[in-house]
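Single-structure report; data block below.
Excerpt of the complex: some chains, original placement.
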Amino acid sequence: MAMMKAAVFVEPGRIVLEDKPIPEIGPLDALIKVTTTTICGTDVHILKGEYPVARGLTVGHEPVGVIHRLGSAVQGYREGQRVIAGAITPSGWSNACQCGCGSQDGAGTAHGWKPLGGWKFGNTIDGCQAEYLRVPDAMNNLAPVPDGLSDEQVLMCPDILSTGFAGAERAGIRIGDTVAVFAQGPIGLCASAGARLSGATTVIGVDRLPGRLEIARRMGADYVIDASRCDPVEEIVRLTGGRGVDVAIEALGTQATFEAALRVLRPGGTLSSLGVYSSDLVLPLGPFAAGLGDHQILTSLCPGGKERMRRLMDVVASGRIDLGPMVTHRFRLDEIEQAYELFANQRDGVLKVAITP
Amino acid sequence: MAMMKAAVFVEPGRIVLEDKPIPEIGPLDALIKVTTTTICGTDVHILKGEYPVARGLTVGHEPVGVIHRLGSAVQGYREGQRVIAGAITPSGWSNACQCGCGSQDGAGTAHGWKPLGGWKFGNTIDGCQAEYLRVPDAMNNLAPVPDGLSDEQVLMCPDILSTGFAGAERAGIRIGDTVAVFAQGPIGLCASAGARLSGATTVIGVDRLPGRLEIARRMGADYVIDASRCDPVEEIVRLTGGRGVDVAIEALGTQATFEAALRVLRPGGTLSSLGVYSSDLVLPLGPFAAGLGDHQILTSLCPGGKERMRRLMDVVASGRIDLGPMVTHRFRLDEIEQAYELFANQRDGVLKVAITP
């Protein structure tokens, strides 16, 4: 049995590089030789045991690679082709998918819906921090990388860019909108860029790290607010002449940022939430206008599928966005434990790391 | 100075009938001789002091009447015409109105938005539990009553029907949806009817009063659940084969109903909230899918304006809905204190009362 290296969840606090068999594939699958991948904040939740996965599972959900083998029923691709797959790999054929909600893909359930069901890599099946990756429903999920784009240029497409943009897209941003984005980590940065790309005239980026605010400016924020030095709610109310923002995007996953996002909304505004929360949230009565504010509160899980990936790579290819500043560190797969150590502790100004098997 | 009778808020616990001058009108206003009005749950909040208004304010926001006098700049109407005006009377010319959000009308503010600003009657200006009513921005708000419709037939249009339908409309209900409506008071009943009218195939009404569930069936619910006898969340999960509902409408304004509405949503579902809450709300982590459920949580304040009223009266005229069962008691204006007593204590199976000056 052919073996490969893979980063495996062992127990809370331990993700280690192990030898595992190269995955076998079924008729609808593809086997990808991973060329570049990365670590996500969600992987850190897994590492810490905050998000439970099976022991022995290979982690990671952001793959760039080359098609190594195709399932017997897969058509339209060829071995050797450079591809990415989304972090979310919807089947395409569940009821949820047919409603345009592939992230909640319930393929295999009686009714066709499953919470977070589209998220499989490194969650319910082996992920991509490994030399090889089995991609399910390959025809729905493999997106060829256009010539001229490097691995690192498309490395954010599977998750970070798809999620960040979703925060802007789902909010229905219109030309002339004012948008505040709470937290400027990788996803918040992409949300800021997505807000600007969608027509927002005023994009306000909020964070507590000056380095991130600096990158926020380069990626599309018109104003940045250092929340460690002032109250961002007051500052945004002032900036908008008391009106508030049309759209507030939450990109961290805490009560404080969620609540600040609600407080800066104009009446009738939209709160688009991207963060992964770890406890109950409170909707305070006043900012929630006792339920009479014509508000919308929307949550989004990263959209997947090959058409999504095609579009995102097209955005990169068009030069509308430069993801270059986001890859701050590079590691080989056999250094992945060090990469986790750096990333989990947010050391050395890390935003994203590139891992190359 | 010509005088009239009006129900006036004096202090918490006391709304009394008093003599007040008949209102004077400005160039954009109209003076309406009220022929029928009613009491709303919100008026009871005012009575109890839970929603503060100025002492001496005339309460009430659901007017049916006859045009008595028109402001000098008002065109397109004639004295003697039967009309209604919405509970919400947007100016038409604020920035909020131009964004289709007249309920948050900020006419007169620097930027044009104000939380709940469209709600004026019995809130920021004198209301309609009186013999005469001044209607601001009359050309935007007066809707002629079609011949053949009685006062009682259109009495629910200004608030109850507009609000209830909004719960269904805002949720974007599609043909084939399954919808649960939590609480079957007047607004919940109209939400159930609105869900059915919008194409919902399965409408599930929830309440704790068998009498209301009986009316729910007549107004459009396919299934009714008595929450005093079983857990409605379990029952709805069972009814939907484990899938949950596409849309849940909250029509009471409590943590329990809000949370139940969230718990019965399928992944990617929509919670449309109509209730007026009186304390902070909690979004429990699990049902909220940690923010990854692709949920929408939407709140609505009653839509107003003459076009809205025209449409609602058209629905009544078409026979699509029969509001007859909702008026359970009738009082003269000079009996309004008894009407409050009955309505505030929900005695004698009261749903809505008709008050005739």
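Which chain is which? They are A and B, in the order written, and residues in each are numbered from 1.
The rule is short, and it goes like this: a contact is a pair of C-beta atoms (placed from the backbone, for glycine too) under 8 Å apart; a residue touches a chain by one contact, two chains touch by 3 or more.
Note that the coordinates shown come from a computational prediction; the quantities given were computed from them, not determined experimentally.
Asks: Could you tell me how many identical protein chains the full complex contains, when just 2 are shown?
Replies: The whole assembly in this structure file has 4 copies of the sequence.
Just so we're on the same page, only the chains that are shown with their structure count from here on.
Asks: Averaged over CA atoms, how far is the centre of chain A from the centre of chain B? Could you give it in whole Å?
Replies: 41
Asks: Within the complex, which stretch of chain B touches chain A?
Replies: Of all residues in chain B, those touching chain A are 96, 99, 101, 103-104, 106, 109-117, 240-244, 253, 266-268, 273-285, 288-301.
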